[in-house]
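Missing here: one protein chain of the complex. Every other protein chain is in place.
Take a look at chain A:
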Amino acid sequence: MADTTKVPEVREITRIERIGAHSHIRGLGLDDALEARQVSQGMVGQCKARRAVGLILEMIKDGKIAGRALLLAGRPGTGKTAIAMGLAQALGQDTPFTAMTGSEIFSLDMCKTEALCQAFRKSIGVRIKEETEIIEGEVVEIQIDRPATGTGQKVGKLTLKTTEMETIYDLGTKMIESLTKEKVQAGDIITIDKATGKISKLGRSFTRARDYDAMGAQTKFVQCPEGELQKRKEVVHTVTLHEIDVINSRTQGFLALFSGDTGEIKSEVREQINAKVAEWREEGKAEIVPGVLFVDEVHMLDIECFSYLNRALESDMAPVLIMATNRGITRIRGTNYQSPHGMPIDLLDRLIIVHTQPYDEKETKQILRIRCEEEDVEICDDALTVLTRIGMETSLRYAIQLITTANLVSRKRKATEVNMDDIKRVYSLFLDESRSSQFLKEYQEEFMFNEMASNDNDSVEPANENDNMETV
């Protein structure tokens, strides 16, 4: 019975990927009561923010907070992206999750709002069900009677069986043709789609495995089907609205989905699709799965995008929007106005804002340990303590960079473990950001095009102002 044996698809292929900055994150690390565990699933500390996002997660799972927005605000390196990644992992495969960076929308060959719109629609899933009636069984015998004259009606009989039953079907000319076309013979497992009459071969029965010695490598052996011959198969697909858009925009076709070169999609197409999906929803044929759109570095968006977001969030098929920013009070891009997080006040008003706090020493140590494990680096306790100090004094990211480099140094001297000297060595080899700027300040004169000393009013320029914010 297709209804009951349907189990969630298990992905057998492990993803091969490089070790990224957030590859150690496997979820939000919450317990059943949604309290954040201090260290779990690759997440460390940041308990308040994680708990807050955990609540959002539950609401997303229940489909309750479509069309809301969340802002993760915090200093650089406090785990904003990590939390978003954790959320994506915790949502699982079935909920659409789109991650993009604010600056991405400026570099595409389409207008900014179109890019945003596509990102929005990529984050909304539509769940639909396909139902087919099939006859599935092992071919016991095929009998085809050909008229002696060579022309005229062919008739035949097809005997099919499952483990439970066996039956004979009378065949018409058309079925005989498609059987011969598929080269069906006794011992094959076939399915016949009742609605279309399409025959497909699933493979050969195991019991016939020893019929021939020489067999093509592509011969697949399958078990004789169980249960009834006439089955009903139900397949649930989850597609995103964007996919439906692309399939239906006549100029592109499905291939555009792979090449990514979708161009702009006409708003009429979108409206028609919205209408159709709404109709299906009324008829109980489709479910909307509001997904999550994550926009990193959201301060890079300009005022046009913000006003578009304002509007888009009000649509009844909006996903959950999660944004992250590391800016304080700064200029809104595209205007001369200052605003908290570089976002207009009216948009901020719609958001739930979650702050991430800087990590303390213990947490930093824990994160570094997790990173060491993730990168397969053995490190001794002293070295880890030193690394933690470096992490506290400079930045966590810098300390994480040192792990790999220190590992290489230790391997050069054929050691299995990173010790203090390795850390010291890489610390002297690679400058962190503050030491580097210190160096620049000291030796400014010797660099080319130095203008810092000559005109001091340079620092008022907006570009510089933004850069300063980053390091606050």
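In this text, a contact is a pair of C-beta atoms (placed from the backbone, for glycine too) under 8 Å apart; a residue touches a chain by one contact, two chains touch by 3 or more; residues count from 1.
Assume contacts and distances are computed from a predicted model.
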item	value
Missing subunit (named according to UniProt) among the choices "Cytochrome b-c1 complex subunit 6, mitochondrial", "PRELI/MSF1 domain-containing protein", "Winged helix DNA-binding domain-containing protein" or "p53 and DNA damage-regulated protein 1"	"p53 and DNA damage-regulated protein 1"
Candidates A:Met100, A:Ala119, A:Val139 or A:Leu229 - the one touching the absent chain	A:Leu229
Of A:Asp94, A:Asp145, A:Glu361 or A:Glu433, the residue in touch with the unshown chain	A:Asp94
Residue among A:Lys266, A:Lys285, A:Arg413 or A:Arg435 touching the omitted chain	A:Lys285
Of A:Glu35, A:Glu131 or A:Glu393, the residue in touch with the unshown chain	A:Glu131
Touching residues on chain A - with respect to the absent chain	1, 3-4, 6, 8, 94, 127-131, 164-165, 167-168, 170, 195, 227-230, 232, 234, 236-239, 244, 247-248, 253-255, 280, 283-287
